[in-house]
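One protein chain is absent from this view; the other protein chains keep their places.
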Amino acid sequence: MEREQIYRLLCQVQSGEVSPDKAADSLKLEMEPEMQVGNYADIDLHREQRQGMPEVIYGEGKSAEQIAGIAAAMKKKDIPNIMITRLSQEKAELLHSYEGLDLEYEPVPHIGFVNRKDTEKKGKIAVVAAGTSDLPVAEEAAVTAETYGNYVERVYDVGVAGLHRLLHRLPALADANVVIAVAGMEGALVSVIGGLVRCPVIGVPTSVGYGANFGGLAALLSMLNSCASGVSIVNIDNGFGAGVLAAKINRQSVHE
Amino acid sequence: MEREQIYRLLCQVQSGEVSPDKAADSLKLEMEPEMQVGNYADIDLHREQRQGMPEVIYGEGKSAEQIAGIAAAMKKKDIPNIMITRLSQEKAELLHSYEGLDLEYEPVPHIGFVNRKDTEKKGKIAVVAAGTSDLPVAEEAAVTAETYGNYVERVYDVGVAGLHRLLHRLPALADANVVIAVAGMEGALVSVIGGLVRCPVIGVPTSVGYGANFGGLAALLSMLNSCASGVSIVNIDNGFGAGVLAAKINRQSVHE
Amino acid sequence: MEREQIYRLLCQVQSGEVSPDKAADSLKLEMEPEMQVGNYADIDLHREQRQGMPEVIYGEGKSAEQIAGIAAAMKKKDIPNIMITRLSQEKAELLHSYEGLDLEYEPVPHIGFVNRKDTEKKGKIAVVAAGTSDLPVAEEAAVTAETYGNYVERVYDVGVAGLHRLLHRLPALADANVVIAVAGMEGALVSVIGGLVRCPVIGVPTSVGYGANFGGLAALLSMLNSCASGVSIVNIDNGFGAGVLAAKINRQSVHE
Amino acid sequence: MEREQIYRLLCQVQSGEVSPDKAADSLKLEMEPEMQVGNYADIDLHREQRQGMPEVIYGEGKSAEQIAGIAAAMKKKDIPNIMITRLSQEKAELLHSYEGLDLEYEPVPHIGFVNRKDTEKKGKIAVVAAGTSDLPVAEEAAVTAETYGNYVERVYDVGVAGLHRLLHRLPALADANVVIAVAGMEGALVSVIGGLVRCPVIGVPTSVGYGANFGGLAALLSMLNSCASGVSIVNIDNGFGAGVLAAKINRQSVHE
Amino acid sequence: MEREQIYRLLCQVQSGEVSPDKAADSLKLEMEPEMQVGNYADIDLHREQRQGMPEVIYGEGKSAEQIAGIAAAMKKKDIPNIMITRLSQEKAELLHSYEGLDLEYEPVPHIGFVNRKDTEKKGKIAVVAAGTSDLPVAEEAAVTAETYGNYVERVYDVGVAGLHRLLHRLPALADANVVIAVAGMEGALVSVIGGLVRCPVIGVPTSVGYGANFGGLAALLSMLNSCASGVSIVNIDNGFGAGVLAAKINRQSVHE
Amino acid sequence: MEREQIYRLLCQVQSGEVSPDKAADSLKLEMEPEMQVGNYADIDLHREQRQGMPEVIYGEGKSAEQIAGIAAAMKKKDIPNIMITRLSQEKAELLHSYEGLDLEYEPVPHIGFVNRKDTEKKGKIAVVAAGTSDLPVAEEAAVTAETYGNYVERVYDVGVAGLHRLLHRLPALADANVVIAVAGMEGALVSVIGGLVRCPVIGVPTSVGYGANFGGLAALLSMLNSCASGVSIVNIDNGFGAGVLAAKINRQSVHE
Amino acid sequence: MEREQIYRLLCQVQSGEVSPDKAADSLKLEMEPEMQVGNYADIDLHREQRQGMPEVIYGEGKSAEQIAGIAAAMKKKDIPNIMITRLSQEKAELLHSYEGLDLEYEPVPHIGFVNRKDTEKKGKIAVVAAGTSDLPVAEEAAVTAETYGNYVERVYDVGVAGLHRLLHRLPALADANVVIAVAGMEGALVSVIGGLVRCPVIGVPTSVGYGANFGGLAALLSMLNSCASGVSIVNIDNGFGAGVLAAKINRQSVHE
Partner (left out) sequence: MEREQIYRLLCQVQSGEVSPDKAADSLKLEMEPEMQVGNYADIDLHREQRQGMPEVIYGEGKSAEQIAGIAAAMKKKDIPNIMITRLSQEKAELLHSYEGLDLEYEPVPHIGFVNRKDTEKKGKIAVVAAGTSDLPVAEEAAVTAETYGNYVERVYDVGVAGLHRLLHRLPALADANVVIAVAGMEGALVSVIGGLVRCPVIGVPTSVGYGANFGGLAALLSMLNSCASGVSIVNIDNGFGAGVLAAKINRQSVHE
């Protein structure tokens, strides 16, 4: 609540448009930087002010009941685009039965939305994926970035074993403000892209692979040791984190 | 060489100012995207066009002779600010004896410069370090970023064990376009900063620590698993990589 | 059995209230420091004398039948508050059907109780958890500490990504004799708390996370390398161990 | 500076005993919770108030010059018992040449002291070591605990391969408020002690060993998985951390 | 087939008791050191001659059909006590339906027997287990050793957290020719026993535990780094291997 | 499409046999080096020209629908022997219901074929497996090699614990152009074969084993450190990769 | 010694050209498949017959005296091109003083030669290296391959961060029978080459790098998980092994 909004509210109280009681509620709400839900959650309400993006619900390890409780409390405050990441199909179905929640569910990236709103898109982020099996992670990054108001171009299945596929798509990367490169197995895609583009590259190792892949460790180490510079990394399968970071970089580029 | 430069050169040939022979040399040079040095190096001359930053010489594992050879070849092409990273004091001393190289050496970040030039600084990058022992890595990041034309503010020795030190310095982070957070041991600094600032944060784990630190692995894993979003990571002790990436992000922010 | 108890029993024998036969049984039982159950268990009956806390049944890897056998034997000796840790919902249901066992089951921390008694609470232990997903481990610590006669204050969902939540709750930590800090992902909570409180801090890494978390390894290494002093660690997800240790420290503080 | 001290100072100003100028300096100093030294350190001056123990200088990775700078600044504030841990013999010799520093050096635990003072000892901590090779770590713990005002009893070379040695020394452990158990190789000492004493046990794995010891990892994992409860762990070779934690536990036991 | 047996067979041929045709079959069979089963197995028939123990069927990763095929072929050669290790309950049930196989199944150690025979027992092996959860592995060792003709004494649930339990059972270990010590978690049992007995000790780490146990790695490293000498180790959960090795050592002790 | 084929097609256009429209389609198809399928795949159509072998579909992590889409698109271009590796029984059954796909499924190596054709076999590859449990991987190698036109001899269940079994089969290895050695557990088979044959040996570690096998890591490290030379390795369980490589080596040996 | 050679020798004995005594020595020598040197070595003299290449002396961990002893014994048998790999400069200097050994030393690949002979070169092997720091390993591969009679083309400093450098050199790879790809850091070079050439590719990870490189582990895992097929791997820094394997593959290609 900006000073102007507060001032306007107080004028409305003065004029009798709004009762002191109701105004007090609104102001109290704004003053609280956090909100307790049950005995299990303590929502960070000022994260948007501090970080530019609202708190997100990490769906893994929480019960459907806990998720519903947190989301409902956030919705009540009219926080838009409440994201629930790593939400399994099973929990999503349970959440559909909670009245008033109106969950929308994206099955590929396993993201649920409550109070979803259209957002204006500014600036371009390219999301590049090495193989079809990397799509759930790539889509988590892409949908996250779109939710935070970025235009996203998807460049999928362009792994380095068939290098020309990537080279054909270079123009799509040329005008991006950030490239998110998603790859499992040996993750070489990141080094190759890092050597070809001017903008920052965020590598997302995925757990796609087997054997001495060790759940994505191979791609992770490969990307960390990239001989290309201008490259940084997020956790294995962390499409969400890449999407948020790309949004932050893009926001600066488009002078938001 | 931009089209305009070529045109101007050709005019000079026409006017007799420059001999065709010398002009041919210059043009040939520009057309070659790479240059062989001895049988051991193949310099990437178009990296600046492609990446916005010239090739850098990684000093580890190369002999002083090889480094001198590569640097001399680059200097001959008048590439400015040729950086030699991870250059030991010993090799730096050997390089000082190579005539015409005019090496400048920064002992804390172990960086050597050949053909160093002043660069205009635009936009601010904050380099934050947890402890005094992390300085070599933090300085590698800071000096790299300065070399690539960024204003750098250093915020050192503000580890989370004395949280108020960091909180006192928050204003210094507030107007940065990027924060580079350098920390060894448990690397918690990155998560705390990631939760407090709006701009992108680049975590640099250092190998400072002992025991179950495993050469920086503890800080690396800690940063990769950060509960704060908008955070990404480079390799352990890779101050250079963080500096380059920060420069790329900042460049977009200042509309270069 | 204290000397007084023995004396009273002997008086009862003298007076004929108790038969020598039955008294001999009781005394024999007390003299044995261990007790065989079936061919699979050898209960340590003197652990309370030696350690100040009775033996606890580790439920994982034991069949319901074995657990029931051990618990029944302990109950027969009137050992109060027999705890069965890491008891799955499935086994708990099987145990409910054992007559005379009267199992009470706490589903969040997966602890079963046999012969549960109220205990007087002395001194305060604070249990702090980073996120909602860490609750099973935090509750295991809290319930264990309560069972051993400590007052517990729960401070949940205060991870460092929203630092103010923790700072608001500092008063709750100020008068604790021990703080148990439970966190997954990067476990930075422990270092931050370790830098803010006077009392001993016990870190409990949890397996909450994914990717390069490696089942809690990231949080474990992070906590072990904490730059804050006065901090020690128990095994990943070992809420029980933290609860016991906190109880021992608290016991000394309140001069039990 | 307690209120009483401030009051007394102001009385001295009133009476002319102390000049307003000098008093202002003293008060200013006290009000600053931190102090910059050079551009490399930011000393946490309120750590004693917050933590009950002053900041300690971690000697590894700092130059002798930096250490001297920090220690001199702290000595100027008359902070007593300034400890420099992990201080090599070589750096200690360099520090001896800094005038006014008056370094005292303990070679076994590699600790330097500046402004060392006698402290009153209250309550007993037992430091137990498995073998002669573990002494540097055990002494680091012991000397730290003594510095913080605890009585320390050393029980050395009592590894479990000759169990009777430990059993003979049990009385020495019986009246301790905390036991610090230091062991390399397989670290079994911690489990055995954990099963025999009532008080809290702090395990310190050491890097003593070879082969599949992996720099102390074997002892670390062994201690973390201890089947005895009431046991917690600090980092490999972290005698200092164990000493601080033990001091904090003991302090509560003796009602400081 | 010993020379005497061959001689006897030939006499029977001479006397007409056995037809040359049938005798030829028997002799051919004996001369083949291996036997193909389907296209998936190549049974080592001379292992008993070479090793003193027949080939054993490792049940994991083989289909019930393959196991039945191999066992039937071995039974046809009248190899006694054909063991199938790591045989799941499900596969055992499938095998019960194979006619003529007459599988006997031990559910705790997951061992199946075909053509089981009584064997004379000579010399004593003690199998010691730290906890009830280690029983499947301990029983695999014990049943294996019994099958190979050794007397086995079981000493179960005597982990070092209650040391007196083990000390009470020392007499049972005193006259053993080998001790097999089975333990999960921190595996300290092996070092304690190794320091108390004269005979060889075989440590078997188990995967019992959680968190930083890493599937038995903690116990494995602990046992490998044992400060007691006269101790060696087999693979995690490899009760079978320990049983075979103990049998070989015991066989030499009793002058088989 | 070879030049001759193009020429023939154009003649057919001239003669009216083929309409210009249809011919244009065919030529267009040939000119595209890649083909988009849905938004999830980008098939590399020139891989055969570049690599000598067509693109293969990695079945893991793709939905049946995605696999069917890719396979159908490839079949439409009349690419023969379209292989789908790591195809589970469940997905194979779903694929059987896709009309026109005519999937053939090999259950042991988990390979599906679309548009399968007979291929002429030239040159010999020996596939050697240590145990029956290694067959799925060995068969993946063997079937792959056969599909690419190589004669394969299988030598199974010849692990080094019964060395004579391998020695008996040496003649089968003597005239092979490549040996693929497949082994789990300790993978010693590779070193032994490597010391006995003249031709290149490709080691395939399998994940067969338990305990400190760590999913095939033991065999992998063992093979990488082989004291025999002329040996190289592919990823754990990567029978397919070994088959392709062997085919490439064999192809050169038979002067294809 | 071929049959013909033996026959010729016997003819010489018959004719008196060679004394029976000397001939007996020669024949005896040939019949011995191994030769004892001191009590520390047992040279495999038939390795050339069996493997097509003579035994090589691994210089690490052997004293100069032991190396000299083995090399002298082999030279005495007139084995040509005795290679001593991983021979440090220091030991090479010691060996120069052994009379009659006539050591030749190649300092970059750290290989010593005794009894070096020119060999005819047939067929081409390409050795590709990512960076100047990888040269010692690349040269070990190249010199080994040359010693075994292969023509070697070196393509150095063509890492993927400047992809065009590699693309320019593709013609050099097109007619090779094998490519050896040597790379440290993230090792992406192998995947890129693997996707571009028809012939077998041998990846050699090097220990070049720092931080989360872990001594070459990053490159090793990256290469093992290569999405390109037709690729296999040798141990980290094992240029020798790659050279031998490439020689074996090439030998088949040129129908030796």
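The letters A, B, C, D, E, F and G name the chains in turn, as written, and every chain counts its residues from 1.
Definition applied: contacts are C-beta pairs under 8 Å (C-beta built on N, C-alpha and C of every residue); 3 or more make two chains touch, one makes a residue touch a chain.
The structure displayed is predicted, hence computed values, not measured ones.
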Of F:Val37, F:Met53, F:Ile79 or F:Ala212, the residue in touch with the unshown chain: F:Ala212
For chain F, residues in touch with the removed chain: 130-131, 159-163, 185-188, 191-192, 194-196, 209, 211-214, 217-219, 221-229
Hidden partner interface residues of chain D, rising order: 131-133, 135, 154, 156-158, 161-162, 164-165, 168, 208, 210-214
Residues of chain G (touch criterion as defined above) contacting the omitted chain: 33-34, 39-42, 44, 46-47, 55, 58, 60-62, 66, 70, 86, 205, 207, 215-217, 220, 235-238
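Here, only the chains that are shown with their structure count from here on.
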Distance from the mean Cα position of chain E to that of chain B, given in whole angstrom: 61
Inter-chain centre distance, chain B versus chain F - centres from mean C-alpha coordinates, in Å: 44
Chain B and chain D: spacing of chain centres that average the CA atoms, whole Å: 39
Contacts with 2+ other chains: residues of chain G: 131, 161-162, 195-196, 211-214, 224-225, 229
Touch-based graph of the chains, sorted into line, ring, star, complete or other: other
